[in-house]
Each structure stands twice: as C-alpha cells, then as structure tokens.
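The complex appears here without one of its protein chains, the remainder shown in place.
Note that the chains take the letters A, B and C in the order they are written out, and that residue 1 is the start of every chain.
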Amino acid sequence: MTSIFTDMIGSRLFSQRVFNLQRQGRAGTNAPIDGSEAVVVGAAHALDPAHDWVLPQYRELVGLERFGPEVLDRYVLYSIGHPDGGHIPPPARVWPPQISLATQVPHAVGLAWGMKRAGATGCVLVFLGDGSTSEGDFYEACNFAGVLDAPVIVVVVNNGWAISTPTRTQTRAKNFAEKSHAFGIPGVNVDGTDAVAVYEAVADARSRAVAGAGPTLIEAVTYRLGPHTTADDPTRYVPTDELEAAKERDPIAVMRTEMQRRGLWTQEWEEQRLAEADARMERAVVAAEAAPLSPGELFNHVYDEPTPRLVRQREAFER
Amino acid sequence: MTSIFTDMIGSRLFSQRVFNLQRQGRAGTNAPIDGSEAVVVGAAHALDPAHDWVLPQYRELVGLERFGPEVLDRYVLYSIGHPDGGHIPPPARVWPPQISLATQVPHAVGLAWGMKRAGATGCVLVFLGDGSTSEGDFYEACNFAGVLDAPVIVVVVNNGWAISTPTRTQTRAKNFAEKSHAFGIPGVNVDGTDAVAVYEAVADARSRAVAGAGPTLIEAVTYRLGPHTTADDPTRYVPTDELEAAKERDPIAVMRTEMQRRGLWTQEWEEQRLAEADARMERAVVAAEAAPLSPGELFNHVYDEPTPRLVRQREAFER
Amino acid sequence: MTTTTETLQTMNMLEAINHTLHAEMGRDERVMVFGEDVGINGGVFRATEGLLDRFGSERVVDTPLAEGVIAGAAVGLAAAGMVPVPEIQFLGFSYQAFHQIAGQIARLRYRTRSRFDVPITIRSPFGGGVRTPELHSESLAAQYANIPGLKIVLPSSAADAKGLLATAIRDPNPVLFLEPLRGYRMIKDDVPTDEHLVPFGQARTVAEGSDVAIITWSFQVELSRRAAKLLTDEGISVKVLDLRTLVPLDTESIVEAVETCGRVVVVQEAPETNGFASEVIATINDEAFYSLEAPVQRVSGYDTPYPVGMLEDFFVPDVDRICDAVRRVAGMVT
Partner (left out) sequence: MTTTTETLQTMNMLEAINHTLHAEMGRDERVMVFGEDVGINGGVFRATEGLLDRFGSERVVDTPLAEGVIAGAAVGLAAAGMVPVPEIQFLGFSYQAFHQIAGQIARLRYRTRSRFDVPITIRSPFGGGVRTPELHSESLAAQYANIPGLKIVLPSSAADAKGLLATAIRDPNPVLFLEPLRGYRMIKDDVPTDEHLVPFGQARTVAEGSDVAIITWSFQVELSRRAAKLLTDEGISVKVLDLRTLVPLDTESIVEAVETCGRVVVVQEAPETNGFASEVIATINDEAFYSLEAPVQRVSGYDTPYPVGMLEDFFVPDVDRICDAVRRVAGMVT
C-alpha cells in the first residue's frame, strides 16, 4: 500500500513537472494524469513487470515507475520531442504513448496472442480512455480477444471526459463494463479513485489471464481533475460543481485518508517521498535535455536499412 | 401472411435465376438468399415502403419486392454488371447492394439521424450478416445510433456463416442480440426461420423508432442453405449433418406448413404464384439484358459535372 | 470569375473559417456541423466557435469519438437531404475513416448514378511546423488524390479559406477541405465580409515572375512567397502559383507558368515518393514538356514518417530549401 501511494504521488508530481516544462516552452503538448493515479498505479502493482506488458494511451506513463526507470526517463524524452522517447528499452515491458486513439488495443491483443502461442507466462494490460471506446478498434480487438482467449486485460479509464465530450455523449451503454457483453468476456466495474480496488480487480483479471481463462474488460471510474492537455481550457465545458465534487474523491486524498486511518502515513513521510520523486524527476529532465541528437536521426529507423532513395535524400540533406 | 409467403417463394426463385445467370456467364458473382427469406420478407412487410428506407447488404434485394418493382429490376441489372443497377430510382426507398461489409450501418444511422432532424415520419432498416458484426463500423454506428436516439433498426441476419467462418469464430458473445448492451439499446433475438416472428419483432422496433424511442438491434437466427456465393464451395467446410438439420427448418417449408395448418395453402396456389414470379423475373432479365449501355458511361457520375481532366480522358477514350 | 464585394475585414484563417461556417449555416438551414468537440468547446482550435449557441444542438453536434461513423453518417445525412460539414479533428485521424471516405463517400454518386447528391465537406487541419503530437501533422492530400470522386481543396489565405469553403459547402460533390494548422493564426489577410465564392480549379498567381515558377499549395504558398521575395534581390524573378485545389487541377495555369518561365520548382510538405508534386511533374510532362528548360525540382518532406518535435524543422520544407531549389533550377548552383 505504501509503495502504491508513493508511486501515485510521484506520478502526479512527474506529470505536473512535464506540464510545467510545456508552459516554459521546453516540452510539447502533454496530458496530465490528475485523477487517474489510482487506476494506473493500482493496475501496475497488480502486474508482474518481469513478464507482463503494459500498453498505455498517453496519460499513464508517469505512473508506471514500477516497470523500471526507463519508462519515466523515456517519457520525459518523448515529451520534449526527442525521438528516443519512443524507445523504451528492455527490460521495461512498456510501450510508448499512443496518440491514435484505441489503435493500441489491437496491438495488445496481438501481443497477448503471440505470448500465448509462445507459451510465455504473463499477460498484457492495455489502457484506453472512455472516449476511445467509441473507436472501432476497441470493439474489433476485444471481440477478437474473446475468440482467442487471449491473456489481455483491457482497462477503460473512465475519467468522465474525452476532451470536452462527456460520457453521456459517448454512449448510452449503462456503463463501459457492460460493453463486455458484446465480446462474451467478463466485465468488471471498479471505483477508479480507490487504488486498492483497482489493484484487486486487475489482480483477479491477471490470474484468469495467466491461467488461460482469457481476457477481462475493466472499467475504472474516476474523474479528470485537470485539463485534457496543456492545450485545453476545461473551464469552457466542465461544470464547476461536478469538478468540485470529484475533488472530494481525489484518489491521492482517498488513499492518504485510508493510510492515515491505518496509521501508515505521516506528513513527514509523504514529504520525504515527494522530495525523492522531485530529485528523481530533476535527474530525468536534466538527462533528457542533455541527450544528444543529430539531425541525421531523421533518416534512421525508417527501415532496418535505408532504401537507396533515403540514402540519396540524406546525402542531399547533409549538404 | 399469404403475401409474405408469396414474396418468400418469389425471392428464392429470383435468387436462383440470378445464380443460374452467373452459371451461364450472363451475370457476375452473386449471393443466393436461401435460408434468409423469412428474415428479409418478414422484415420488409413490417415496414412502410412509402416512408421507411432499407439498406441491404447484398443477399436481400430479391426479397424486397414490397418496396417496388424497381428493386428487383435494378438488382438484375446490377447482377449482370450494368452501372444502372446501382441506381434504384424513387419512389423505391432501397439502397443498392453494399459489398464493403458493415459500411452501410453508419449510412443507415446517418439517414435516420437526418430523417429525425427533418421531422420525417418513418425509419431506416439496415441488414448485415453475422460476420459483418465484427467490423468496427457496426459497433461505431450502433453506439452512435444509441446516443442519437436515431430511428434505425439494425437487423443481424445470423445465417451461421461468414463464407467459411462459423459464428463461434466471430465472437464469444452469447448471441448477437447481446451486443446491444454495448450500445444501451434494446436487443431482440428472433427465430429467423419464422417470418411471422421476424415481422412482429420488426414491427415492434418500428413502433419504437417512429415514436422517438430510438434504435433496436434485432438478431434473426437462421442458417445459410446454399453456398456463400456463386464462387463458393461450401462442401469444404459446412458439416453435412448441420446443413441437413437446418433444411428441416427451411423458412419456406416452415411457413408452408403453417399456412397448410391454417388452410391457407394449396399446391396449385403456390404453383400459380411461382409461375407469376417466373414470368416477372423473365421480364426483368429480358429488360436488363436489353438495357442499352454506351461505353462513355464510364465517365458519367464521377462528379455532378466532369472535371477538365475527366473531359480530356473521355475525349482520348472516344478517339 | 471570383465574386467579391467591397467590404473587407482583416481576419486570420481560423477567423475566416469560423465566419464562413456561420454564414453558410445562416444561409442554408440544411447545413450541419458535427464531429469531436465541435460544439460546446467550439472545436479544439475554435473553428466552430459560437455555432452551437447560434444554431442549436440539432445542427451542431458533438459526436462520439469515432471518425469512421462521423464520415459514414455523413453519407446517410446527405441522402436525407442535409448538407453535412463534418470535422475530422486532425487529418491523421482520417485514416480511421479512410474506408468511408475513399470507399464510400467518393463513390456514392458514381455507384448510384447520381441518385444521391453528396454535398459533404470534410474539414480537417493538417500540416507541420507547430510541434503537435504524433499523427497530427501529416500531409495526406496525395493519398486522397488518387481516389476519383473527391475534390481536394487547400486554401492558403484567409480570403481563400472563406471563398473556397463556401464553394465547398455548396458543391454537390464531396470535398476534402484541408486547413493548414501552421497558418491558422499566422496567415492574416483581408476577407470580403459578404458573399464570396472562389471557384474550384483556378490557381492563383501569388507573385509574378519570369525566370522560375514555384508551383505549390497550402502553407507552402506563404513560404514560397517569402522565398520569391528573397530571390528577387538575387536577381531571379520568381512566379508563385498557388494551386488552391489539387482536384480539380488547373492544368492551364500550370502550363502557362511553365511556358512563361521554362524552369519550375514544386513545393510540398508531404514525403517525396508519390506526393502530389509527382502528379504536377507528370502533368507538366504531359502538357508542357517542350517548354521545360531544365528538370523540375521537387522540394518535399523526406521519405520518413513525420518526425517528433525536435526533428520537425529538418523535415518540413523551409524558405532556405525552396531558395536552393530555385537557384538550382535557375542554373545558379549545381
């Protein structure tokens, strides 16, 4: 529980730092995690970083510290627009952010399918937002996962909004877990402000997945506490009272209260964790901003070996 | 009931004739209706041809005689590869066959949405196959229909197969009606070999639709009694016993028995209807094969008016 | 041919688009605007600002997040007699709707022999240079240009944004109306406030010149104009031709430019291989080959995926690269 909380407050701090980098012109558009900490960190803690994979959307990478320091380090690189930000190296089993919404769900299903065929232990967890469930990819992939009995956990992070679009405009389904009926797989609805509840739901789903019992769709309900991204002005559309009510269930506050109740928390302890996170982030930012980059990198990794035309273009470029 | 039966036996006859035209090299690939007569004709009879629209997949047009003679006439043209086959003229409110599976569902939702906005009475019925439900378009469209409360009826014709792929390979969903949970709309499962049952289900859905109560997903369960298309060899994959069992529930035989029981049927009467259908089809084929076609038609209807480049291409073509 | 009136107002391109949507929705109540975040949020760039308030939620509709059905529903709306003006939030996400745009919208008239008009205008921003996330910047016009049945329109000025968008919305054929992200606020000019229609298929001469012709479209017109200015000082007289619409293509103006200058540079932001510049060169080959005094020069993005922020400026053509190409074709460098 303490390690979950540590990662949650860390994730919010990391996220705020990246947000501020954008405000200072040092990073590109990015999406803060505020409100999703319990979902992301709770889920991550139910997984086995040595065997399981995580495919994020774009908001989650700051909460995956458990999967290795490479994740955050590369996410910072990604945020400042460095190409190496897309390469999260082994042993971290995490994919880079996915901007094209819901396209990561087919990838996750394919990966789980391949792991199953290879007899690998482990499973795949994929995050997507409530809005992203409206994309065909989500449905096609979940349906295929059902048919394949693929060891995949699909986590819908329902934070109430897709930019300015509220969930009632996304769907008339009773809730997002209900969509599991369309695929004949278990659907679970969990309080996404409660990290322990998320942890347990994912742990259950993981047991089923690795036991060969197939996929699970989990909806974790929370509320987006910040703007959609650095480019967004939520005051145009988020009702103040709704937001204020949601802040009462801020996942970090919820967990802090619970830990306090159990005598696991002191102000000092949290401050120390935050100071560590701050130092850790500082190192990541310094490293990222110092990372070398040659313009010629533009031409690398299009193919394993460049085509003659790319060689010619690169030569012209370097003149 | 007699008119439903008349259209059912007519549709099978029309379909067989088109199938034979292909065998004689007089028509292109086509898909026989065998097994879906009750679904198509039952549904058509629950609609109001003066106000409602039908968007078929490709197997249904022979069963839509109720929507006007233009439908079959143009379908025959379509089958022989004449471009006018894609133009089913007013007043018939039927779209031409759709080859790109499930793309017609978004069209149907858009049409229903537009009718709703225009305050038109009537609704839209769209057919798609069990296999086609795996496409993203189906899900995206049904989900949007739910949000819009669009007056649309989505009929999944579950004939057990998508070419060689059985329904258990399409989905683990309990059945296709269950998929309605993903959209928060009513889902109805009906015996697709029973035209009256289909009629009633569609009539109910229509009442809801025109009353502003939104869309319905109907699954009509039947069995494909013929090959997928003229290009298919089902003996490679259809289990004989399954097919034989299905033939026991041939929708035409089912209805004939019921009519007999009610004293509505005689051999003579059916033969007369078939003779009429035969003559009607003969006229359609003769007309289709006599329909003029100038090669220059290739260039018409790309835009309302040809671009200069099309004009140049046409001039070159005509030289 | 261009219909204009006397009242002008300085607007940036975004304002011109917003103004035109207001005007067209006011003119024809069949016009409907829909897509992701176009309603209460007024679009992520505010292109649709104020439409919801003014025209109501029946005509200005926030949709679920699903480009396929946004495009696909437009087909049905058109058949119901509406004039759909869907927005795809960024052109990169039109890939999710490609089957509906390329496979259905582009072909509906042809396959139904005009039973249905298809007065659909798909608006979408695109183009690089502004550090957007992945798949937000791609220039995909060439991938659509090989699909008969679509018209492809790319304004490069605020006035044209108005005149071409109004023409698009009134056109009974499907139009891809592609808006240069980088120009949204940067491009500012005088826009006629009354009725203003710019016909399709008529290129615009942005700068007169006689040594070298730059043929281009969209934001590259602005870059080419700047290049032309610089080159004048070097004594090269550069004509800049803005194609405005790729389909239909104004072949006559292209031929005229080749005949006038004999030397040509084509500028595009898309990757080189099979970008629309290739078609311009092929068209010149067909229609004006004997007027060419040197091979046409292409200035393009490279054959790499559109890169992330820190590499972006190396990918996107800039004034320098355009100037180099002009000098090369003019025989001033090799």
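What we mean here is this: contacts are C-beta pairs under 8 Å (C-beta built on N, C-alpha and C of every residue); 3 or more make two chains touch, one makes a residue touch a chain.
Note that this is a predicted model, so its numbers are computed, not measured.
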Where the missing chain makes contact, among the chains that are shown: A, B, C
Identified contact with the non-displayed chain, of A:10, A:81 or A:96: A:96
Contact with the hidden chain (one of B:36, B:159 or B:307): B:307
Residue among B:80, B:94, B:142 or B:246 that touches the chain left out of view: B:80
Contacts of chain A with the absent chain, listed as residue ranges: 83-84, 86-90, 95-96, 100, 103, 105-115, 117-118, 120, 124, 136-137, 140-141, 143-144, 147, 300-304, 307-309
Interface with the undisplayed chain - residues on chain C: 92-93, 95-96, 98-99, 102-103, 106-107, 110-111, 134-135, 140, 142-143, 145-149, 247, 249, 270-271, 273-279, 281-282, 285-286, 289-290, 292, 294-296, 298, 302-305
Where the missing chain touches chain B, by residue: 28-29, 58, 78, 80-83, 85-86, 99-101, 131-132, 134-137, 162-165, 169-171, 231-232, 236-237, 293, 295, 297-299, 302, 307, 309-310, 313-314, 317
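Here is the rule we go by: only the chains that are shown with their structure count from here on.
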Chain contact graph, described as a line, ring, star, complete graph or other shape: complete
Centroid spacing, where centroids are CA-atom means, of chain A and chain C in whole angstrom: 35
Distance between chain centroids, defined by C-alpha means - chain A, chain B (Å): 43
Numbers and ranges of chain C residues touching at least 2 other chains: 63-64, 66, 68
Contacts with 2+ other chains: residues of chain B: 136-137, 140, 143-144, 147
